[in-house]
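Removed: one protein chain of the complex. Kept in place: all other protein chains.
By written order: A and B. Residues from 1 in each chain.
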Amino acid sequence: MDYISNTTAETEKMLKTIGVNAVEDLFKMIPEEVALEEDLKIDSGISELELMNLAQEKASKNKSLADQLSFLGAGVYDHYLPGVIDHLISRSEFYTAYTPYQAELSQGTLEAIYEYQSMISELTGMGIANASMLDGGSAAAEAVAMAARISRNKKIILPETINPAYREVIKTYGDGQNLEFVEIESEAEIIDPAQIAENIDKDTAAVIVQYPNFFGSIEKMNEIAEIIEENKKVIFIVIANPILLGVLKPPSDYGADIVVGEAQNLGNGLNYGGPYLGFMACRDERKMLRQLPGRIVGKTTDVDGKEGFVLTLQTREQHIRREKATSNICTNEALNALMATIYLAVMGKKGLKEVGNQSYHKAHYLAEKIDKIPGFDVANKNNFFHEFVVKSVKKSEEIKTQLAKDNIIAGYNLDKIGKEGLLIAVTEKKTKEELDKFAEKLEVL
Amino acid sequence: MEEKLIKDYSSPGRRAYSLPPLEVTESSLENDIKDYLRDDLDLPEVSEVDVVRHYTALSEMNYGVDSGIYPLGSCTMKYNPKRNERIARMTKLSYLHPYQEVEDVQGSLEILYQLKLDLAEISGMDEITLQPASGAHGEFTSLMIVKKYFEDRDEERTKVIVPDSAHGTNPASAIMAGYDVIEIASNEQGMVDLQELKEAVGEDTAALMLTNPNTLGIFEEDILEITKIVHDAGGLIYYDGANMNAIMGYAKPGEMDFDLMHFNLHKTFSTPHGGGGPGSGPVGVKDFLAPYLPKPVLKKEADSYFWDYKRDKSIGKVHSFYGNYGVMLRAWAYIKTVGGKGLKKTTENAVLNANYLKARLKDKYELPYAEDSLHEFVLSGSKQKEKGASTLHIAKRLLDYDQYAPTIYFPLVVKEAIMIEPTETENIDTLDRFVETMLTISREIKENPELVINAPHSTAVRRLDETKAARKPDLHW
Partner (left out) sequence: MSVRDDLLYSKDHEWVREEDDILVIGISYYAQEELGDIVFAELPEVEEEFETGDSFGVLESVKAVSDTFIPLGGKVVEVNEELLDNPELINEDPYGDGWLIKIDPFDDTELDELLTAEEYTEFLEEE
C-alpha cells in the first residue's frame, strides 16, 4: 500500500508536460557510479489489516504499565491524562500542520503557544518562556550553554543530585563548548550548600540545582540562593518539576535566572521516553531574552488593528543568523506543548494543586508504611514530595525481581548510578489498595 | 483577536477536571517541605466545554496537510497516514516507562531494531542511533561524533565546511559542536564549486556538511569528486538527510562515500509535524564511527534485544532516553506499509510532481537555475517584484486561495526565492489547482498589484505587524 494517487494515465500526461518519456529519465543526472542497480532489500508493502496484526503481534511481547503496578518515576511520571487532551490534539489542523511560518494561516498553533508560554511563566514565576525544547535533558544542556554565553565563563557547578540522564546530556553539550564541570557530591539526598560556596568563583558561569532533586528532596534553596546572590555574574539555573510547581514556590522566589525541565508530566504520556517536552524560561531582561534559544511567539496587531500572534525575535534563530544563532534548534515539541497547554487549562489552579497534594499524601502514606517494615528505611523521610529513597538490608535488585513476580515494579534501582536503594514515585493515580499491596509484598519478602 | 484566550473563559469556581477523593489519611506538612509551598497560582478556571470549544476554535484557524497542499520546500509535508496514529496509540506499545526492564519491552525493541535495519538499508550506512529528537539534533550528534573521532586519533581539526545553499541548522550545529564554520559559494549551476572546495579544505578540515540533492533540488553530479577531495585531506563527509525523499531507491548516501548522516523521520517517513514538532533525527554512520555513537545503542543477541551502555568511546547522551519513540513507531509503520518498492515509487512521484510544477510555472516565474532538479525546485519572484509585488506578497496571496505558501527567501543564493516541494502524495488535480492559483496571482500583479500587496484578505487575521512584535515583545498574558 502506497499513498500515491497519480494514475498511469495521469503520469503519462505529466511526463508529456515535462517533456520526458519515462519517470526514470528524471533521474538521469545521478551519475552511474552511484545510481542503485538493485532494489532496496526491504519487504513489499502490506495492507492496513496486515499492519495492525503485525503491530499486535509485536505489542503482545510487551508488558505495559496497564498490566502491572509501577512505582517508577526518576524524571518520568505517570499522572492521569484527561481524555480531552488526546481528542483535541487529534484535530488534524493541529497535528498535521508545520511550524507556523505563515502566521495568518497558523493562528491556532500560535495562540496556543502564547498560552503555553503564559502558563509556563506563571508556574515558574519567570517573565519569559520559549515555545519548547526537545526534552528535559537537552533543555538543561541548552540552559548551561546560554549561561556560558551570558557570563562569558566556562565553569559549571553540577551537583550529583541532578537527574543522572540530564547530567550526561549536559556534559555532551558541554564538550562541544569546552565547558568545565565541577561535580558536587551529596552526602545524603541533598547537597551541602557549603560545597557550592567553596567552588564558586569569578570564573563560574552557572550553578544548577534540581527542584525537587532526583531523589525527590528539596535542596536548601534559600541558602544556595544567598551564595549565588553574592556572586553577581553567576547564572542560577533551576531544573524544576513543572507539575509540582502547582504546589511549590516558583523558582523565581529563589532568584533563578533560567528555569528548565521536563514537562512530560503535564498531560503527556509515557511513550517509552519520548516524545517529551523540554520547557525553558528566563528572567525578563533583554540580555537574557537575546540569548534564549528556540522559538518565541509574541502578540501583535494586524493591518486592521486586530490582535493576533506571530513568531518573533527570530533573528536569534538558525534560519536567519546561521552560525551566530543562539542554538541550532529548529523542530521542537510543539504538539507536546499543546498537550501541556490543554492539560493546564483542564486542571486549572485547583486541579493542579489537587494533583500535587494527592501525590504528596499518597507518597507519604506509602513511605510511612514502608519505613515501619523491619529492614526497610526511608532515607529522606523528612524531606521529599512525591518520590523517595528506600534503603534496605536486602539488595535492590532482589527486591525488584521478587516483586516483579507479583506484577509490581518496585521503583528505580539506584545501583545503576552507583547509589544505594530504590527510588519510589507515587502519583495521584495510585489507589490506597495498591499502596497497601505494595507495602504488604515488601513486608513478606 | 478572532478567538479569545483560554484565560478569558475563566470564571471562579468553574472546573474541567475530576479526581477521585483522597482515600489515604492526609500526612501533615510539618516537615522540611512546608517552607516551600506556594500561596497562589493564577491558572484559568474553566469548564470542559470551554476547553473543547476554545481549542476547537483555535484549530479552525489553522491549516494542516489534511487541509490541502503544503508545498514548503525542504520540509517534505507529505500526507500522514492515519493507521500510523492508531499504532502509536496502542496501549501495549505506548504505555511504557523508559526505565522498564528490557524484558518488558521486547516487542517495542524489535520494532526499533527493524527500523534501524531499514534505515541502514535505505542509506547504505552500517549502524544507526535513534536517539536524536530532530534533524538539527541529529546534525549536532553527528558533529560530536566527528569531534570525538578526531580526538581519539589525536588529530586537531577545527573547521567545518558548509555550502552557502545549506540549511541554517548546519552552521549553527557546527558552532554548537565547537567548530569554526567555513562557508563556500555555489557555482553557476547551483552546485558545490570544486575549486572553492579545494581551496577551503586542508589539514584543519574536520568535515564537509552537504545536502544532496541540495536545497535547489539539484543533484551534485560531482559527488564522488567532492567526497574524494575531502577524504584526501583527511576530513569526513556528513550528509544532511532532509532531502532523502528525492533519492530513496535511486541512490544511497553510503555509496556516495558519505561517512555519516541524519534522517528526518518526520519528513521522509511521513510522521506528522505537529505544528513544529515532535520530529525524530536518527543518525547513521559507517562502521568505523560506530564506537562514537551516543549511548545506549540498541543491540540484538540471540533472539533478544537490549540497550548497550558499555561504550567507552561514546560521545555520551544527547537525549534523556532513547529519542522520540512515538515518532519511530509511525515511521516503522510507514516503511512496513509502503515497502521497498513503494519507497522507490514514492521518490519517483515526489520528483515527477516537482518537475510537473516546474514545467508549468517556469514561464511566468523566473527559474534562476535551469539544471535538472529532483523533488523540489526554486523559482524567483524577481519579475513580479519589478511590478511591485514581492515574494512575500505572493506567499500571502496564496493563503487567500486556501493553499499554504512555499518556503520563501530560502535558499539565500536566490533573490526573492520561492522554494517548492509538492511531495508525492499530491495528485495532478491538486497540482493543477496550485498552478492555476500561482498563474492567477501573477496576472493579478499585472492588473491589480494592490490586491496582492495587501493580501491576505480572507484569513482569520490579516498581515501582522512583526516590527511591533519584535520591538515591544508581548510574550505572555
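Assume a contact is a pair of C-beta atoms (placed from the backbone, for glycine too) under 8 Å apart; a residue touches a chain by one contact, two chains touch by 3 or more.
The structure displayed is predicted, hence computed values, not measured ones.
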Listed residues A:Lys324, A:Lys372 or A:Lys395, member touching the removed chain: A:Lys324
Option from A:His87, A:Arg290 or A:Lys395 whose C-beta touches the chain left out: A:Arg290
For chain B, the residues touching the chain missing from this view: 409, 466-467, 470-471
Missing-chain contacts mapped onto chain A: 286, 290, 314-315, 320-321, 324
